[in-house]
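The complex appears here without one of its protein chains, the remainder shown in place.
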Amino acid sequence: MNDISPVLWQFLVKWMTNFALFPPEASRIAPQMDALLFFMVLVSLIGLTVVVLLVTSFSILYSKERHPVAVQVEGSTLLEATWTIIPLGLFLVMFVWGALIYFRVFTPPANAMNIYVVGKQWMWKAEHPGGQHEINSLHVPMGRAVQLTLISQDVFHSFSIPAFRVKREAIPGRYTTVWFEPTVPGTYHLFCTQYCGTSHSQMIGDIVVLTPEGYKKWLAESTSGASLAQNGERLFASLSCAACHNARPNARGPSLANVYGARLPLASGGTVTADEAYLRESILNPSQHVTQGYVPIMPTYQGQISEEGVIALVEYIKNLDSDYRIEQTLNTTDLVPGSEGNAATGQAAQGPAKQGQAGKNSAGQGMVKQ
Amino acid sequence: MSATIVSLPDQSTARVPKVNYLTKENGLLSWLLTGDHKRIAILYLISLSFFFFIGGALAGLIRLELLTPQTDLMATDTYNKVFTMHGVIMVFFFLVPSVPATLGNFLIPLMIGAKDLALPKINLLSWYLYMAGGLLALYTMMTGGVDTGWTFTTPLSTHYVNTSVLTTGLAVFVAGFSSIFTGLNFIVTIHKMRAPGMTWFRLPLFVWAHYAASILMVLATPVVAIAIVLVALERTIGIGVFDPTKGGDPILFQHLFWFYSHPAVYIMILPGMGVISETISTFSRKRVFGYTAVAFSSVAIAVFGFFVWAHHMFIMGISNYAVLVFSLLTMLVAVPSAIKIFNWTFTLYKGSITFETPMLYTFGFMGLFTIGGLTGVFLGTSGTDIHLTETYFIVAHFHFVMVGGMLMAFLAGIHFWWPKMTGRMYPEKISQLAAVVTFIGFNFTFFPQFILGTLGMPRRYASYPPEFQILNVFSTAGASILGVGYLLPVLYLTWSLKYGAVAGNNPWQATGLEWQIQSPPLTENFTETPIMDHEAYDYEWLENQNKENRNKERQKEKEVTSAG
Amino acid sequence: MPDSPAIAHGAPEAAHHEHPPYLRHHFENVEQQADAAGFAMWLFLLTEVMFFGGLFTAYLIYRNWYYRAFVSGSHQLNVYWGTLNTLVLIISSFTMAMGVWCAETRRKSGLVLCLILTFILGLGFLGIKSIEYSEKIEKHHVPGLHYSLQSFLDPDSDAAAKAAGDKPLPLDLARHTEVYFSLYFLMTGMHALHMIIGIGILGFMILRARAGAYTAGHVTFVENFGLYWHFVDIIWIYLFALLYLISRH
Partner (left out) sequence: MSEQIEHDEHAHHIVGPAVYVVILIALLVGTALTVWASFIDLGFWNPIIALAIATTKATLVVLFFMHVKYSTKLTKLTVGAGIFTFLTLVSLTLADYISRAWGSW
């Protein structure tokens, strides 16, 4: 057999040995997605076979040699109806089935652990609640629902894990979420699938699924000292948010304890659920979302805090369950060196060009734009 | 139910008429300033083929780069420019104008019995706009190129690339108006220029398809024009409309862009479907099965085509409710295509089929378009779209519809009407070979990409994980075969211009009005205004005509002999 | 080689009517030619509708998002200039309509007069618009690098804002006024561009009308230009309502 070019030969062997039509099924949703895919492939194959069979058999039966006399047929309403209704029915089945899967992929369960992911040209930066940071890799525990809160710092990126059958765009200026539950330990591909500029094809990484114990071990090893919430607290202090958001009787801002997940009445009327997106928005565009009973005096922090900084703040506010913590930050505010300066000099930072350089290091200070 | 015997006339006696639209006037100016739709069609045909081969060459570069996992042929930014220019040139300067600007331009007046399109000057203008846009795009390619992808996604195109987005945008803008004018011209012509007796339901389906496509051209193209203007202004003076840091929403650009660019794929495919209706009827000597169903399905595609654009944005952060709505509407637009496929299939039923080159391309179209259409449903289904979108699955699907569908139809049409356009036949055997080669090469090139897609290989990657290599090798190998398949027609069609057998009026014994006049036609198409007195695809009528002609000839001979 | 006799032939069209000089060779008769031209013009207006459609869509979205910024923004526009411009344009539309009527009823001097009036009114519109634009430029309300939020952060420093009784906008809201002005300049700018093109064509038409071109029965050109002019008028009617009159109380 080696009379074929050895290179090609070796290729063929390699391909035959690990030939696959689908990537590994490593998440809870994967088998469900594949079930639908198989169904659609099946339907398509049947449809294609029907067409091909009809065309070939007609071409043979009614070729000029066999059938020199064409018989003029007008058409048939019955047939028209058949091939209108049957495809439509099949397509509608696919639509409903697909919609159900779409619903599952984008509705995270309540108990899901949340990991923040920031996309920037050209890397993925993951922020674990425990303060662990990763570049172009993501460690997740097996058998645990993991929700990703994605945001891009510059252009559209897309966080794609073929083995999990999930994919979500990280878009600038807004959080998007997706969730998955890894079922098989191992290392899988992470791709950026939305074209994002020169090094698009280098914006790849590994998804590492660990056993629960392994994950614990990894967390312990790769901790950066302070948890995300603690960084947030430091930032909260250095930006002296507590000057207003202290639960004192004369406070100019609402108390933030247990605000996460609450339904807040807006000054503009109507209510809103305080989720990550809302918290982020009210840091960057506070006056858009003033809660009832307060005046829009909060300055915007747009262009002053990097996305990592916002994430830290959001995470801090999420975990804020008592006003006592705020009292603490209030006292520590003046202990943080040069925090006022940072907050002030941030003004200059404008536009994506500057945002690009933000958030290189991840301590509270670094998250304030220099 | 009645029988029709069709006999091909012997070509030997026929000779190419001295006076025709090609020989009417001579000299370059007579072409560059012509108002004759047939000559403008030829101008388009030449320039289109030129751009097609440039786009094809770029495709070749892409396939070569992807032969190996590493970026060894060119740097990533070069690769990005190459696939961007491939997309821009192929979409805006080949696919959109391909069939309408060449075959449509040439045939619509002939088919409806008119002397010309309603607005000949506008028709010529649209060719000049097309050329202006095309050359501008080429110029951009020579001087640095652009690397945003043909979708110009904001904010990448507005703030993050330093390549010539503006000139490319301008090129697309100009080309857009060329296509608007073409569509406008067709609609007016089809409404106002039909010959007496040529009622809407006597129109060939080719005309119906072009009518539907023209509606899309006129109504959708302006939206992409304004979107491009906004991108240009965003880039130059930074109006904040698409800029998140100023409160704009980058997704709005995608809405405006896809409002055109989704209907655009119907602008591309509908005329191709028109061609198929003609060829399949002619070569099975049988009227198209379910004429009205096919006609209305074209219009249905055009109308539904406006409601589905956001299925390109399912995971891009549009609202989940919108996703469901657009997914549902997408399912509806899939049905008319299925209707067409089945009607064409049953047109063969009880026909008397021959397998000349156009018919081979037609079979190719039906197979590949069926696959392309069905895989489209995979992407229109919101759930599976999550996994498949932005991977090579998209690339494969798009190329199955556009190259496997559209281009096959284009070649079918070119071969089918070549005798009418030039008065000479193309060489049958080699062209059949070319058709087969194209089909094989195409499947080799693009079928592996479906598997690559499901395996998760992202599109627009200059380098990729090694386990994807073998399938990419297949794809590249296929591409080289495909290349041969596309070069062959250029060679033998050019050859046939001089050495091809003389075609005569109606070499295929087709029923369309265009086949009842001399080929190549006179500049004024019809010496006298024709009166349409029969249905489209009426082969009994054609047969009777032929009988009459034969009798007339016998009469003549008798007289001659008696006199002698 | 003659056409195959396969199709029944009608009489050569030369028979059934004389050719006016303006009948293009490929039309059966003047009626058909006029029909075709008019229909083509309408289709062109469709493309124009969709062209502005994109802008209107953007406007509606951002107006819902940043209502307060849009209100403060619109307070920077001079509603009196705007109203005046609307009247000017409506009247010019009227004179144009009269012009078409004059052409149809072959009143040469009337047509010329109407066209000239339309021409002048059009120029007047652009003049007023340029005054408005210059105000914006002085105040640095042109989006881009030199955009200034002064009038919104501190309304008392700005006559217009003060007159409208604006309250100071917080910085994050004030920033969104730039989106408003982007749309303002885009929409009015596109509209002004159409006006300029229209006025150019008007000038050309006046010259031809003097020579009696359109009062000899061939009025298609005037009619179609009329359609264009009225369309531009309609666009302005909406721009006026959307940009100037968001909230004046």
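In order of appearance the chains are A, B and C, and numbering begins at 1 in each one.
Please note the rule applied: a residue touches a chain if its C-beta (ideal position, glycine included) is under 8 Å from a C-beta of that chain, and two chains touch if they have at least 3 such contacts.
Because the structure is predicted, anything quoted here is derived from the model rather than measured.
J.: Which residue, B:63, B:192 or B:287, contacts the hidden chain when the whole complex is considered?
T.: B:192
J.: Among the options C:33, C:86 or C:188, which residue touches the chain absent from this view?
T.: Considering the complete complex, C:86 is the one touching the chain left out.
J.: Just one of C:37, C:50 or C:142 touches the chain that is missing; which is it?
T.: C:50
J.: Considering the complete complex, identify which of C:108, C:136 or C:230 is in touch with the unshown chain.
T.: The missing chain is touched by C:230.
J.: List every residue of chain C that touches the chain not included in the displayed model.
T.: Answer for chain C: residues 31-32, 35, 38-39, 42-43, 45-46, 49-50, 53-54, 56-57, 60-61, 64, 79, 83, 86-87, 90-91, 93-94, 96-98, 101, 104-105, 226-227, 230-231, 233-234, 237-238, 240-242, 244-249 touch the chain left out.
J.: Could you pull out which residues of chain B are in touch with the chain that's been left out?
T.: Touching the chain left out of view, chain B contributes residues 191-192, 194, 196, 198-200, 215, 219, 223, 252, 255, 259, 306-307, 309-310, 318-322, 325-326.
Simple rule for what comes next: only the chains that are shown with their structure count from here on.
J.: Please list the single chain whose C-alpha centre lies closest to the global protein C-alpha centre.
T.: B
J.: What pair of chains is linked by the largest number of C-beta pairs in contact?
T.: Greatest count of contact pairs is found between chains A-B.
J.: Averaging over Cα atoms per chain, report the distance between chain A and chain C in Å.
T.: Averaging C-alpha atoms per chain gives centres 45 Å apart.
J.: If I count partner chains per residue in chain A, which residues reach a count of at least 2?
T.: Those would be 302.
J.: Give the list of chain A residues in touch with chain C in this complex.
T.: By the definition above, chain A touches chain C via 284-288, 296-300, 302.
J.: Flag every residue of chain C that touches chain A in the complex, lowest number first.
T.: 169-173, 175
J.: Spell out the residues on chain B that touch chain C in their complex, using ranges where they run on.
T.: Those in contact with chain C are residues 17, 114-120, 122, 180, 184-185, 187-189, 191-193, 196, 218-223, 225-227, 230, 233, 237-241, 246-249, 252, 255-256, 259, 505-506, 513, 516-518, 524, 526-533, 542, 545, 548-549, 552.
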